[in-house]
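Every protein chain of the complex appears in place save one, which is left out.
Showing chain A:
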Amino acid sequence: MTAAAASLVQNVDWVAIAPPTIAAVVALVVLVADLFVREGNKTLLAWISLAGLVAAGLSLLPLLDGDRATFCLVGDADVCSYTADRFTVVIQFLVIAGALLTALLSVSPLKDNKALPEGEFWFLLLASAAGAALLPASRDLATLIVALEVASLPAFALVGLKRGDRRSSEAALKFFLSSVAATAVSLMGISFVYAATGTLHLTEVAARLGEVDGQLHILAQTGVALTLVGFAFKTAAVPFHFWVPDTYIGAPLPVAAYLSVVGKAVGFTGLILVTVVAFPAYADVWGPVLAVLAALTMTVGNVAALRQVGTRAYSAIRLLAWSSVGQAGYLLVPIASAAYADSPAETDKAIGATVAYALMYAAVNLGAFAVAALVARTRPLNRISDYRGLYANRPLAALVLGFFLLCLAGLPPGIIGLFAKVTVFAAAVDAGLGWLAVVMAINVVIALYYYLRWTAVLFRAPEGAAPEGAAKAERKHAVPLPLAAALVLTTVIGVALSGAPQLVLRFSAAALF
């Protein structure tokens, strides 16, 4: 302990921690600036936030070359709380890009809708993004929980941000209560694990879990199970999924998009870190549990999405919400497969499949939300029947949405969706989880039905005889620049990935940790 006393102040690798730090600092800047910016100039805050997110994204560049770690134990330099390895960088990229796209989607609704307080919105979004970016880098259980909460707490507020909207506040409350309960359970699990192993660092936990005292065995097992609950909640895995549809509808549309992508990424990253890095010794416990969760999640999500009636209010958002539950099920499959891996290389491969799928999903799902945001400008109810004849009014938007939906369904021309599903299937088949692969196969067919049904609606002739005037009016509504940018960005990513799937699929063939 003398060595520790000698260097009480640690050297911090600022470059390594730049991405979450930049996001957090810009969040504070926006919060303070909000006090000084006049009412008419609030858009300035949006540009500051966008610039901040771009800067955070650029700060990932120096991290590409190799592993960096900081906040290490003084006694043992190999045990660190913050690591910027390939896995971290990829997930941070996903989170920051997701937040950036969300921000682009938010600019014009914030300008048009005075019920949304701008300064608070940007602060909360950036704060949540900072937490989400911190999470993949955390390598101890305490940091992990802190990051999880930093990512979640602002999200509750974002959901409830619509002033005077009862549904919005109710959704926020629902989201908040269930989430906090899940976190509490998780914390209890972590305390059990700490009691059994005496450490919070993931790698140390992994090492010591293998040789836990016989008496503490049950304690450790319970701890592992309870810890997983908190993360399963964030991924909206069944049975922790019930908050999803109401929350998505109650939240402002960009926030729903944010939750469906970044919120999910947070949950998955946590789940991967906890299962694969910290608890590999208990793979026989969490492996089957996750496999069953995956099967349940995709089935419940897809069946519920299938039952959406197109003429109901917000049915498009509802469908996206439920389908995101279904997609969460696919994302869980490779993590469950990782439990059955024979070698670390196979584990990496399985995790890579989840990462690749998540990247694909993030791009196309945000794209679908972007088109939904576009349609919501003229048809705020966002029913699926409102999309009828979209091709006649806005051919490009319709083609793009059709492409995104088919990517989600995994059918050509959505080639990247198809191959991302193939990697997930491959992980399951490789792990010998044949039954899970079959369940997923059936789910893919169910999902195709509702995605294609929506796609078919886009290309049908517009309803009624009035559309001539209405169509003209709709065409006059120019697409705001940020929204157009988000659309172009997601489309370019989707198309580029379809041409060269290797861009994301390479993660499923290389070591991430």
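Heads up, the rule we're going with is that a residue touches a chain if its C-beta (ideal position, glycine included) is under 8 Å from a C-beta of that chain, and two chains touch if they have at least 3 such contacts; residues count from 1.
FYI, contacts and distances are computed from a predicted model.
Enquirer: Suppose you had to identify the omitted chain by its UniProt name; would it be "Carbohydrate ABC transporter permease", "NADH-quinone oxidoreductase subunit M", "Cytochrome c oxidase accessory protein CcoG" or "RagB/SusD family nutrient uptake outer membrane protein"?
Expert: The missing chain's protein name, per its UniProt entry, is "NADH-quinone oxidoreductase subunit M".
Enquirer: Can you work out which residue in A:Ala129, A:Ile351 or A:Leu418 touches the chain that's missing from view?
Expert: Hidden-chain contact among the options goes to A:Leu418.
Enquirer: Among A:Ile384, A:Cys407, A:Val444 or A:Ile493, exactly one should touch the missing chain; which is it?
Expert: That would be A:Val444, which touches the missing chain.
Enquirer: Among A:Leu381, A:Leu452, A:Val488 or A:Ala511, single out the residue that touches the unshown chain.
Expert: If we include the chain that is not displayed, A:Leu452 is the one touching it.
Enquirer: Considering the complete complex, identify which of A:Gln10, A:Thr311 or A:Gln502 is in touch with the unshown chain.
Expert: Hidden-chain contact among the options goes to A:Gln502.
Enquirer: Even though one chain is hidden, which residues of chain A still touch it in the full complex?
Expert: Where chain A meets the chain not shown: residues 356, 406, 411-413, 415, 418-419, 422-423, 425-426, 429-430, 434, 437-438, 441-442, 444-445, 448-449, 452, 456, 459, 461, 501-502, 505-509.
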